[in-house]
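Every protein chain except one is present and positioned as in the full complex.
To keep things simple, chains are lettered A, B, C and D as they appear, and every chain counts its residues starting from 1.
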Amino acid sequence: MVTYIIRRLIGAVIMLLVVSMATFAIFFLVPQLAGATPEGMASRYVGRTATAETAKLAAERLGFNDPLVVQYGRFVKGIVAGAEYDYGPGVEACPAPCLGYSFITRQPVFPDLMNRLPVTLSLAIGAAVIWVVMGVGIGVLSALRRGSVFDRAAMTVALAGVSLPIFFTGLVSLLVFSYGNPFSFAAQGGHYTTFLDSPGQWAYNLLLPWITLAFLFAATYARLTRAGMLETMNEDYIRTARAKGLRESTVVTKHGLRAALTPILTVFGLDFGLLIGGAVLTESAYSLPGLGKYAIDAIVNQDLPKVMGVTLLAALFVVVASLIVDLLYAVVDPRVRLA
Amino acid sequence: GTSTDSPKESAGAGTGAAAPAQAEFNAAMTKVFNPSTKKGGTLKFVNSGDWDSLDPADTYYGYSWNFMRLYGRALTVFKAAPGAEGATVAPDLAKDLGKPSADFKTWTYTLREGLKFEDGTPITSKDVAYAVARAFDKETFPNGPTYLNEMLDWPKDYKGAYKSKDADFSSAIETPDDSTIVFHLKQPYSGFDYITQMSPTVPVPKAKDTGAKYREHVISSGPYMFEKNEIGKGFSLVRNPNWDAATDPNRPALPDRIEVQTNVNADDLDNRLLSGDIHVDIAGTGVQPAAMSKILPDPALKARADNPTLQRLWYTSVSPTVKPLDNIDCRKAVQYAADKTGYQAAYGGEFSGGAIATSLMPPSVPGAAKIDLYPSGADGKGDLAKAKEHLAACGQPNGFETNISYRAERPKEKATAEALQESLARVGIKLTLKPYPQADYFSLYAGKPPFVVENKLGLAVNGWGSDYPDGYGFLQQMVDSRVIRETGGSSNVSVRIPDVDKMLDESLLEADAKKREPMWAAIDKRVMEEAVILPGVWAKSLLVRGQGVTNVFISDGQQMYDYVAMGVE
Amino acid sequence: MTAPLDVPGSATEADPEAVLAGADRKAIQGRSLGQIAWMRLKRDKIALAGAGVIIFLILVALLAPLIVKFLGHPPLEFHREKIDQSTLTPKDAFGGMSWDYLFGVEPLWGRDIFSRIVYGARISLLIAFLATLLSVVIGTVLGVVAGYFGGWVDAVISRAMDVFLAFPLLVFAIALAGVVPDQAFGMSGDTLRVSLLVFIIGFFSWPYIGRIVRGQTLSLREREFVDAARSLGARGPYIIFRELLPNLIAPILIYATLVIPTNILFEAALSFLGVGVRPPTPTWGGMLAEAARFYTVPHFAIFPGLAIFVTVLAFNLFGDGLRDALDPRGR
Amino acid sequence: MSFLELKDLKIHFPTDDGLVKSVDGLTFSLERGSTLGIVGESGSGKSVTSLGILGLHKGGHARISGEIWLDGEELVSASQEHVRGLRGKKMAMIFQDPLSAMHPYYTVGDQIVEAYRIHHSVNKKVARKHAIDMLGRVGIPEPGRRVDAYPHEFSGGMRQRAMIAMALSCDPELLIADEPTTALDVTVQAQILDLMRDLQREFNSALIIITHDLGVVAELSDDILVMYGGKCIEYGAAEDIFYRPEHPYTWGLLGSMPRLDRERTERLMPIKGSPPSLINIPSGCAFHPRCPYSDRTHSKADTEVPALLETEGGHLVRCHLPREERRSLWENEIKPMLETT
Partner (left out) sequence: MTTPNEPLLSVQDLQKHFPVTKGLLKRQVGAVKAVDGISFDVFKGETLGVVGESGCGKSTMGRLVTRLLEPTGGKVVFEGQDITHMSQGRLRPLRRDMQMIFQDPFSSLNPRHTVGAIVGAPFRIQGIKTEHGTKKAVQDILELVGLNPEHYNRYPHEFSGGQRQRIGIARTLALKPKMIIADEPVSALDVSIQAQVVNLLEDLQNELDLTYVVIAHDLSVVRHISDRVAVMYLGKLVELADRKDLYESPMHPYTNALMSAVPIPDPARRNDRERIRLQGDVPSPLSPPPACRFHTRCWKAQAICKVEEPPLVELAPRHQVACHFPENVSKESTEAVSA
């Protein structure tokens, strides 16, 4: 078990390295292929009145003159061992995990990320609760009443749900339920209150994003659950459970649901992990100051350390989520052996 | 100056005793709207973007300079008064305006008494000198203006307060005593008071300086100080107990508290402003198209709006290095063929966009003259006959193909490109749209001469606003060919006229403002003759007065609401 | 003596027709699995409706110039006379919808929304199809290779798929689409953008197909007909192409149909975020992004939104139907 | 009335391809303490019958008609809830593939405890003790430890034992074993068959054993029912079926089987063709297309469904051939063939 976790973590580290290399390459290699010089790249970060001299200095300060490998090595070293940054009057230590500091705002990235994380977490957790309850509930009911009016209606809505782009749903829901028009019951975009400050306001502000995001996922989960449930209810062991004389409700919940939900656990883990890593479209649509918006803003400004930070954090979440899912899976399904 | 949101200068004090203004369109343009001296309340600002930096050495946004005056005092300040008076300079930290030497090369300021930082330590001339010296370090403070770096007579090899730690820079700045500061200029400059109102002269206590991290907590010398600062989200200011109103005639300091939220979706911002949820859209660049379409048809909303003209030109560079635009007739054909009303619409129409421009300098810049070398017909939609004539003269009677670049993230520039594409197509000039990332626009693409040639960027959508209301400030970065760098980065991408460079230098040597002004107009005309800039619109913005805000007015110094004077009901 | 139960004639003891007589063979005589699937599909009205819409959309995309010629105005043509010049929104009610402008006109320039939607279908479908093709090709090749060869090849490819699946794809795609210069790989303009998007989308969605194909290959590989071919002396390529691939076509087809809508959404998302095909070429996502700026004119958002929705829904419906038809377990 | 009686039981499934007549008029009865073997080829409706007796098609889309009398109660018309109450306690079932028939997520013990506690209100501890007891009874070594194992941790034989323990945990009066040994090796099969025989004696329950293996039925059954195409085609005491079979299909089955207990016959005697589809059961006698004697029935074979008639002492046959002809065919042609060396 412990060795399994260690092995998985090693795998995760390798994966994060790959992810970071790819991100790095996009930001350095691609512009270089397009003919950007170190000074040229540095001149993004030196303000509007900079002289060539300043650009050169900046290029040096940012280390753009070094070979890519060296730059990348420095980045990785920062994560592992921390780094030091020249702030003018003195150097400042950026303790590990140091994801670098923004080329533009000169802020260390890590605290920024930690700052944004609660927003995305709030969004993801709230939405996840809604979509799991709704999706799984509807999926189970649909499966049990296969072919009924409810089933058909639910599946039609679900199919529509997975076919709607979230940036469109977001826009329409803002138009209909917000922007100060008569039906509005929800906050406009761009508001975020921390849970600790005011739980009520927190929920009120996130209501619309939650619903929109949850709608999309609930649709997917309803379909998944229904399919899983239909399959499980055809299993031999369900027949056995019935042959024992178990009540149908027990058969469904204790024997059917548990088995049907386990594969959904995996999907959920991945979805949730990806979502924490940045609900890019939702956060853009509702201008929530979460990691996804942070990533987009950073990309627009070509602020590499920020992008690296989010990408890595996002990948980390996926990896951790899938590790947790696998561990949970082993708990839920005794057949799974972690080796 | 900047191609983005332009910095400006600052305001003075007293809201004057103007008569209460009616709530009507443009009510805050020339008069103070809703004047009051009532103190207290929280003034809420929202920014759809974010500051480049809150550090006085490192910021170059007009709104930032406007706002900074709440927590930082420079040597001088724009008067807090509506209209033209707001573009005049008043002493701030200094007792009086600067005292120039006869040759305008030495400027002396004497500080007021009783000035204190937020922590109670007195403000001395050394703090001002230190602030300027640290601002010299562009590596640490890449964003801030560089006027003082270039104007003062710094020692050779001087690298700023950090890298040349104990170096003697008295050749540039002297502080004979704690209340006197003397600036030594390399060349005479009569408008130096405009320079000292810029943020780099806001004093910084050396003991509290943390370099690039100083932005996280700037030590206040003004009426408000930082309470909490979450970069990327917002911050709040509270009263500075060590600020003494007696030393500061320019700032009424009405609200008790100021809250700023950053990175808010622009449309949400407009809605919240209209609904009264917030007081000020701090960027001061005007509302989004959606809000505009709500405001203009609605008299009640329109009465809350102001529509100032900015010292800013939205234009398109026409690159003479790209064939066939190396031929002046081809460039003229572009001038004639362009549909200026489309240009105007692209920026938001006559209210949000601005007035159709016929030359570089907006009428509000001192010395601006009416120059219209390429009249675009009665309806403003271009003079196609003339355009064709010039096309023929250029040897391209059927038109030609070239590219037009713009900043991908800017919908208005995209619309401009689309408008030009459509209007030039009428005479056979085929444009292909080339969006580039904003962050690299000048450094890697449109501002990089070899790239322009290679990629045939005949046209580049561009824009420029003045740092302070002065012809030189408006024109220099736009037309001086010497700012063009082969490695990229300059916002002048098309003007390379030796005459113009010479004229600029000559104007600097002219000490008399009255004689300088016609020189600006001459430069403007000369550039237009070469047809290397296609002027689009002289920008205007549609601003909305927040509900319950008092002392609202727009000054020519800020070209947006003056934030120092504002209070809340 | 007659052995009553044993039809004489040794090897041919069971009369061939009699052997068949037991079951009713008429219904399925001479039908391949594909034909059976088609029969089932034909009975699935909803899937057929989906297919109908898809065909319609493809026709619309192909015939865009013709359709626009008769029913609209060129997609890039300005109609500023339809726009109120101070608010920049359409003058007429309902966003300017009329017989002339079926879906109304865009704010600002007054371009015909109908024709832009029609032309937008080209980009959407082109990118979605090509990207799907790319991901199918990559996914199939790598999936088959991983599944068939196993061992470390499989380990490497599977790891790679994990990495892709853990990637914050959208962020990554935006970053990539944003930094690629204007001219690259000998292409420029729309060609480059389309290729780039196809590459990004296709390249990032292959693991989904790859995983399916790998899994199927793994299970097919265990089937005895593969051993049978090997025991006849068949080589690797023969087994992959002749034995495995025909059996992979069904799952690939199903997943391709189900990946297409995902890719349409992906393209729309990238265009929405401003890194898609460049203006003024109309795309649905791009129109939605514009519409968000002019949200006071709701019809501007609704038509591109509906276009995406209907297209994606059609593919999903058809894909579901196809899966039920091709996958005998599906019922 | 016998302990279990089926009267004209029909179980039909409407499907897309047509109506599947899985069981089409099945009648038989069974006494306590005796064993019935049901044999038939794959798809002849054996499993559907057994699930039908347990009422497990209820609530599904099956169409059920006829009567099932268990210990004086009619089950087809009884409410679903009532039948559920009988399951496990009154009647229980052992399934073919114990691995898929046991829930993979619960321990063997839990699953037995669950079965026990449905019908006995005892606390978990008591139930667990009972489960350990049962596991011991069916010959699982170290039941105290094995009770906490999961099904996948058991070998095939042990799983089937656990399955039996589960089925017997409430002392059911009727036990149905659907191919209980098909998935097992011969040596293990022998163990399980012994076990079932012993347990049946001990519990004195009625046992239905379903299989394709005539050997297995011969080992266990008192009576044998041969199914073909959803119908009973021959029924009788084991000795009748093996020594005096009267239906050509039964002859075919016997002729198809190589036998371990005899030196090899020159040729096996298969039945030609393959089993019918239950959607399109051949008209008349379902077996007629495969029957070598169908031409001797004066063309009744494909028009008239033969009735299940008693020939003598509880031996029932469904065949158009005159009884005399059948007997002489068996005695003169078939039997000698089977015994040739």
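In this section, a residue touches a chain if its C-beta (ideal position, glycine included) is under 8 Å from a C-beta of that chain, and two chains touch if they have at least 3 such contacts.
All values reported here derive from a predicted model rather than from experimental measurement.
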Residue, one of D:Met91, D:Leu193 or D:Leu308, that touches the chain absent here: D:Leu193
Given C:Val53, C:Leu71, C:Leu102 or C:Ala229, the one touching the chain that is not displayed: C:Ala229
Selected residue (touches chain absent from view) among D:Asp110, D:Glu219 or D:Glu246: D:Glu219
Interface residues of subunit D (partner: the chain not displayed): 41-42, 155-158, 185-191, 193-194, 212-221, 238-239, 242-243, 252-261, 263-265, 267-272, 274-275
Residues belonging to subunit C that touch the chain removed from view: 6, 10-14, 16-17, 19-20, 22-23, 25, 28-33, 223-225, 227-235, 238, 242-243, 246-247, 249
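The definition used in the following text is that only the chains that are shown with their structure count from here on.
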Interchain centroid distance [CA atoms averaged], subunit B/subunit C, Å: 50
Separation of mean Cα positions, subunit C and subunit A [Å, integer]: 25
Centroid spacing, where centroids are CA-atom means, of subunit B and subunit D in whole angstrom: 93
Per-residue multi-chain contacts in subunit D, two or more chains: none
Touching two or more other chains - residues of subunit A: 31, 34-35, 179, 300, 302
Residue ranges of subunit C in contact with subunit A within the complex: 159, 162-163, 165-168, 170-172, 174-176, 178-181, 184, 261, 265, 268-269, 272-273, 285, 288, 291-292, 295, 298, 301-302, 304-305, 308-309, 312-313, 316-317, 320
Touching residues on subunit C, where the partner in the complex is subunit B: 76, 78, 80, 83, 85-89, 107-109, 178-179, 182-183, 189, 274-275, 278-280, 290, 292-297
Subunit B to subunit A touching residues, read off their complex: 2-4, 50, 52-53, 60, 134, 137-146, 162, 209-215, 230-233, 263-265, 268-269, 271-272, 275, 409, 437-440, 442-444, 448, 451, 477, 485, 487-489, 491
